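Just dropping this structure here.
Every protein chain of the complex appears in place save one, which is left out.
We just call them A, B, C and D in the order they show up, numbering each chain from 1.
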Amino acid sequence: MASMELASFPILSTILLSTIVALLVIMLIPEDRPKLVKQVSLGFAALGVVLSLLVYVSYDVDKGGLQFVERFLWVQSIGIYWFTAVDGINAPMLILTAVVLFTGVLTMWELETRVKEFFALMYLLVAGVYGVFMSMDLFWIFVWYDVSLFPMYPLIAIWGGTRKEYGAMKLTLYLLAGSALILPGILYVWAVGGGHTFDLFELQRMGLPAHVQRIAFIMLYLGFGILAGVWPFHTWSPVGHVAAPTAVSMIHAGVLMKLGAYGILRVGMTLCPEGLGYWADLMALLATIGIVYGAFVGLAQTDLKYVIGYSSVSHMGIVGLGLATMTVDGINGAVFQMFSHGVMTALFFSAVGYIYDRTHTKMIPELGGLSNTMPVASAFFIIAAFCGVGVPCMSSFWAELLVFISAVKTYPVRGVLAVISLVVSALFMLRVVQKTFYGPRNERWEHIPDVPLALATPRIILVGILVFFGLFPRLILDVIQSAVVPFVSSL
Amino acid sequence: MMKWVLFSPELYYVVMAAVFFFMSLERQAEPRKLYKWAVILSGVGVLATVLGARLQGTLFFDAYRIDLFSQVFKILIAIGTFWVMLVCSELKGVDERRHAEFYFLMTICTLAMMMLVSAVELLTIYITLELSSYSLFLLVPMRKHDGEYAETGIKYFMIGATASAMMLFGLSYLYGVTHTTYVAEVVKALPRVFNQPAAVLGLVLALAGFLFKQALFPFHIWAPDVYQGSTNQVAAYIATGSKMAAAAMVIRFIGFGNADSGYFVQLLMVLSVLSMTFGNLVAIIQKDIKRLLAYSSIAHAGYMLIGILTMTEQGYASAIYYALAYLIMNFACFMVIIKVADDGHNLQIKELAGLHKRSPLLAMTLMLGLFGLAGIPPTVGFTGKFLVFAAALKKGYLILVIIGMVNATLSLYYYLIVIKAAYLLKPVREYLPVRVDGVTRSLSIALVVLMICVGIFPDRFMQLTEAAAAALLM
Amino acid sequence: MNSLSTYLILAAMLFCLGLLGVLQRRNLIGMLIAIELMLGGASINFMAFNRFLAPEPAVGQIITLFVMGIAAAEAAIGLSIILALFRQMRSINVERAQRLSG
Amino acid sequence: MMWLFKDPVLAAACTGTWLPFLAMLVILIFTRRNQRLSAGISIASIVTSLICAIYLFTKLFHAGVPVQYEVAWAMTPDLYVPFGYLLDPHSLLMLLIVATIACLVQIYSVGYMAGDPGFSRYYAFQSLFAWAMLTMVIAPGMLQLYIFWELVGLASYLLIGYYYEKYSASQAGKKAFVVTRLGDIGFFLGLIFLMLGYGDLGILNINQAAAGHQIPGPLVTISALLIFCGVIGKSAQFPLLTWLPDAMEGPTPVSALLHSATMVAAGVYMMSRIFPFFAASPDAMAVALAIGTVTMLLASTMAMATYDLKQVWAYSTVSQLGFMVMGLGAGGYFAGVFHLTTHAGFKALLFLCSGMFIHEFHTNDMRVIGQSGGRNLKVPMISMTIGALALSGLFPFSGFFSKEAIMGVLAQHTNKVWLFAGLLGALMTAYYSFRLIFFVALPRKLATVPAEDHGHGHGADHGDEHHGNAYWAMAWPVMFLASVTCVLGFFQAPLEQFLTGGHAAAAAHGAGQEGAGHGMGHYVLLAGAIGCALAGLAWAWVEFGRKRAPQEGFLKKFPLAEILFARRWYLDDFYRKALDTLVYGGLTSLFTRNDRRVIDGAIDGICKLTVGTGRMTSFMQSGMLQYNLLVMVAGIGLVLLFFFI
Partner (left out) sequence: MSAWFGIEGVAHLAFWVVVGITLGGAGLAVFPRNILHNVVGLILALSGVAGIYLFLGSMFIALMQLLIYVGAICIAIIFAIMLSRPLHLEVPVRRLPKVVGGVGAALVFFLGLLGVIVKTCWQAAPERGTDWSIKTIGDLLLTRYDLAFEVISLVLLVAIIGAIVTAGFSRRLSS
């Protein structure tokens, strides 16, 4: 019904533009009206949620393929197109972004220092994220990719916590070092493809020579892989997350890390199927190591955010493993995992953020018994932990199920190892939960109030999404596979 | 007489120089008045060059070529000059009694560089190059109370004079093997004699002169001292206007060279890699922001060279685009420096502390400028790098591009340090808010808009640069 | 004697002597003198090529003429800068001028 | 929603399973602060579930063919995960049991948990558990079964660790979750292999296929063994049996729920669910038999050495589960299931009775309870004795019939070792059960009374004014269960008819062997089993019951053995040690150090190196003009060199 009108309306560009407009509007608001800044931010975030939901809902699963396509020439001489579209892979990602932004804004409702700048930068970051997810042109993918990375520096360095300057610098440099591999990769592909188009799908149709694909793929894989937390390029993740303020951690771990995996899928695997075939073994190996390693290292952490950081490494390993299988289920699962891990980590960080804001510590030994004083805040963390453990009827369970099945099929030994590591991850999640939230009442936190409803709302939304898609996985899985099935058959 | 129309932008600057010359004869020229004149005249100069953009033809018995390439660079130089003039409102670094001469020399230098980009005859090139160098030699030591920086002038002079002597020596060999001073004929003759050691020697030494201007490794040694030691405005001028002329010269010379011989390209690659790496590495440890920018300019010369050494039209176009980008970004940084250090002292990085409070607009301009220099989208700097690397990859120089990108990441580190100072650090002592007048405000807004718009909508500019590159090869 | 190489070698010697001077004289004026020598060497080159190789005998001479002009201007500027420095530092020893580094 | 009314069976299944889930959501989100309302909602929902279960049971009692509903839960080209209900006799029976026990426990908990600050939370978890367990029971496919199996694990984690303030409780919850997870990994892998090898995980399908030898033999063996890992974990079989006794840290009703009919029984239930599949692999069956036997014996020995009321029942649960597994492993489908059924009843009874004691005396120590006058609580005392009799397998209580069934199956086995092991187990079971009963019922004023341990006083803050209500809320379920225990055994025949009649494959096994069991040897066996049980009883009487009994037990004379039993054969220590050295001390610290030093260190090192290089390189730009010039000239020289060499 509405999709006919929507088809002609440039809704994707509208989403993107709305974030940029938000950025400008926020910058024009006077410094001394932080409340207004927050309201405006929330308004635009809600708009983003509505629009991306609209896209998601009106995406025609039966038809599949690219929809809401906007494509016109941007730069003639080297063939840059403004090319945005939605398919089954990025439709969930758009929702994820919108939701995490929305909840992130709500989470930061109590921010008091340099409010305007914070939200402006956040919108800049999100503009980049939206841009990457919806662009189908290599140039724009790269542009938005970098746009989403560099605001991290001020965001962490100004509003961050533990060792913020070190963390911010490390994270930014590390990630941009990754883009130092992506850009040559993209340009290489472009140059080999004749140098007159950056259109992803045109390049895909050209079918690059095998040796080119190998070189290009490894560059793209490593480049995007750094952001995706691929072992052994993951160390920015814990450090950065520890340093970042809550909403930034949420967006970063929740959305930005997905950007890396999405990039591998969208750019690397689409353009270089043969390269993928050549390097898939390595991918699977690194991913498996990441899964196991993340879980084990997480076991020894004493800082809540470190724990989450390492769990992210482990979970993103699952994404990588799924991608490396090159099967429908594997990639389905990987995309699904991106989505659910995004929501889950956002929940994690927002729960930790609340706790940290009140107690001013995130050291596990100092906390303890928090469930007594703030049961709701604890509950959010615990739910996220269950999701991380892979408890069924939480959305990440399905993702893991799909990935593991195809991983065992494709790489039996590594797949089995990854499955076995689930025990360790359960151990480490529950250990954290136990040490942080269980135990006798702690007088130090006696006076701290529990989460008020306003601040609980974003977390409830996230929990709701986790459970909802856990109970009704088809709502997202069908969308994802409408893109993955043709994709895999083209590999 | 119609031919003189071709020369009109240069003539305009001659007139402008004359105006300042006569002003310098005045007993006591009022600085404000001089500033106004300078702004107006250089503004009109921009107009004049823009109007002359589509001119084409040759003058002085083919010694002087006017084509889109030269005109584009003239516009860039004129814009650079205009912007520098705009920020001369508080020219505290120069003795008030010397302002007229300051503007005079500036104008002459601009004029010389404009002629330089059009000159296609070795002697003319040499002399116009010397003219621009000499005006800069004289501008640099003009700094008032320059105790610490007094040596800058002599260092610049000595290095410059040595380099120009070497260049002359090289030119003499070129003359010897090709028997002509016309660049076009030199080029025609070169492939024939390229197996002669003298030709190579001549070419390298001659190139050294141009690369010297561009501060490419290993001809960079003047840059840090000069940036640091000269008045902020002069440093800005050297970094922007002068850089444009140098870039034009290098492009033209290599473009003419068009030898595309493996060795030559390899050499340029090595130089560009060394330049990038050296500049970025040393920039990391700098404390003085101008010195830091000097090292970054060394690195940027390396990036630009990547575009040039592809020896393709696209490569030249990308280098021109890069030059444009560099002009905008670098000037943005310098403008902020000049405005923050309004008494003309040298700005240390830590003095930028709290800039975001003292002047949010300038802080943002600085941030965008620095991100642009680091090659972060959506700024123009990124698009420049993108095009340059694209051109290089079209020739298959993958490793070079990777090194370039790694260097870009490296450079981000010190740019971030500056940004950190501006946005993060608490000032150790209370600094006054930066006075931002209307001119500065509109200029910085214009720069911000330019940095983003030229970066995001590069199509127009790319068409222009491609046409210019095509004109170069015609 | 009257061959091109002789002149070229002579020019090269002049040039390198100049270079040597530039590289190791401590007196700024001495360095300036050395630079003049370098220019002289280049000029000899031009004249020699003009005499032995070039199609038009006038061109080399003109170039040499221009070089002289340039050299004069250079000397004037160099000397003025040296004098200005001398007023500041009371010295024209180049080794005194090394405050800017790194 | 019309389909709900069109098909009452489906409607009942849906309502029965999803209502507790809704109850949980409602409680967690809305009525958290209102404890009464929460309990009401939860109980109402579980009662409805029970009604639905009864309805389904009666409606489909004579249906004959299994009723199956399914919708695609998740569907990809290579994977089809249905969600639905498979209503066959076995699942209907289990549904009924689970619903009954859950319902009774929830009602019981009104009394037991009264006044607890986390009352609402408790009921939310109870509902969650009920939802997961009920759905698991009637799952038509192994994947759905696995999913809800995991959810059962989650719910039990929450329930066991309900007293999260207590370290031991949270530790026990974690242990339960992780250890069962360990088994689940095997289960999961087994499913994956099976799916990759066969392609379908529908319970009926794989049973048929395995029985019809459509699945290759090795695959069956491998996946059956792996799936059996799940049973080991969930049903606390050797070597993963230690979590179960720890799990007694939860509130006693929870223990009753978890360890009688539901959570731990899930393992056995799952095994019996795909019994034909297991049966297709003799190797897997042999392993199951062996493990079941070892578990049963080990747990029995442990039960003899503890003084903790609930621990005894916990060990006995483990032991009985092992016994069931033995039965199943020996090929006795009906025997295993029947024992599961009866065990559900009497074990819930035993736990609930213990709960009443604990609630009254705030201690778990049987000696203290006995001395404090435990026998004055008539209802639990009598009920517990009934339960103990059933557990020991004495006529006419339900345990007798089911144990006999299993013994019969074991007797069929060619290797009589299993039978003797079973008899030994029966002996020990009777011994430790009545050891406990005598401790409580016939206390001696002995000197060695340990000081009352307040750590166990969960209900310490219960107000006495609730006593009356609470007591009867607890007493009714107990009495109900006691009566069920008394009569259930006599339903063996109809149940057998019901269970095996509709199940062709199972019938072949079950009926054949049961039928053979009714031979001459049956009576010998009967006598032997009862004899063992009575011997155990007598032994306990000698040591604990009679007037002069030392109430010390023979174990005191074998301190080594006692320590061994009390320390659970050092299994826990072994795991702790293994965990500490291998996981924490080994891999974790190795990886962590590697992460900090090597990986992150390399990154930081590169950064430092870069800055250092910058510092070194900057010496090239010395202040000396002539050095700089020299650099330039050298540069030109190098460039020239580049060309000329």
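Everything that follows uses one rule, which is that contacts are C-beta pairs under 8 Å (C-beta built on N, C-alpha and C of every residue); 3 or more make two chains touch, one makes a residue touch a chain.
None of these values were measured; they are calculated from a predicted model.
S.K.: With touch as defined up top, name the shown chains that contact the chain not shown.
M.R.: Within the full complex, the chain left out of view touches B, C, D.
S.K.: Among B:Ala78, B:Leu91, B:Leu123 or B:Ala421, which residue is in touch with the absent chain?
M.R.: Considering the complete complex, B:Leu123 is the one touching the chain left out.
S.K.: Need a quick check: the contact residues on chain C for the chain that isn't drawn.
M.R.: Touch set of chain C with respect to the missing chain: 1-2, 4-5, 7-10, 12-21, 23-27, 29-30, 32-34, 36-37, 40, 43-44, 47-48, 50-59, 61-62, 64-66, 68-77, 79-84, 86-87, 90-93, 95.
S.K.: For chain D, enumerate the residues touching the unshown chain of the complex.
M.R.: That gives, for chain D, the contact residues 624, 626-627, 630, 633-634, 637, 640, 644.
S.K.: Give me the chain B residues in contact with the hidden chain, please.
M.R.: Chain B touches the chain not shown through residues 21, 24, 27-28, 59-61, 63-64, 95, 97-98, 101, 104-105, 108, 111-112, 115, 119, 121, 123-124, 127-128, 130-131, 134-135, 137-138, 141-142, 153, 173, 176-177, 179, 193, 196-199, 201.
Here is the rule we use: only the chains that are shown with their structure count from here on.
S.K.: Look at the interfaces A-B and C-D and say which one is made up of more C-beta pairs in contact.
M.R.: Pair with more contacting C-beta pairs, A-B versus C-D: A-B.
S.K.: Report the chain closest to the protein's overall CA mean, measuring from each chain's own CA mean.
M.R.: A
S.K.: Report, in whole Å, the distance between the mean C-alpha point of chain C and the mean C-alpha point of chain D.
M.R.: 96
S.K.: Would you mind pulling out the distance in Å between where the CA atoms of chain B average out and where those of chain D do?
M.R.: Computed value for the inter-centroid distance: 77 Å.
S.K.: Distance between chain A and chain D based on Cα centroids, please, to the nearest Å.
M.R.: 37
S.K.: Quick check on chain A: which residues sit in contact with 2+ other chains?
M.R.: Residues 173 of chain A each touch two or more of the other chains.
S.K.: Could you list the positions in chain D whose residues touch two or more of the other chains?
M.R.: 618, 621, 625, 629
S.K.: Which pairs of chains touch each other?
M.R.: The complete list of chain pairs in contact reads A-B, A-D, B-C, B-D, C-D.
S.K.: Can you list the chain D residues touching chain B in their complex?
M.R.: 610-611, 613-615, 617-618, 620-621, 625, 628-629, 631-632, 634-636, 638-640, 642-644
S.K.: Considering the complex alone, what residue numbers of chain B touch chain A?
M.R.: Residue positions touching the partner: 314, 317, 356, 371, 376-378, 382, 386-387, 389-390, 393-394, 396, 398, 401-402, 405-406, 408-409, 412-413, 416, 419-420, 423-424, 458-459, 462-463, 466.
S.K.: Mind pulling up the chain D residues that touch chain C in the complex?
M.R.: Touching chain C: residues 618-619, 621-626, 629-630, 633 of chain D.
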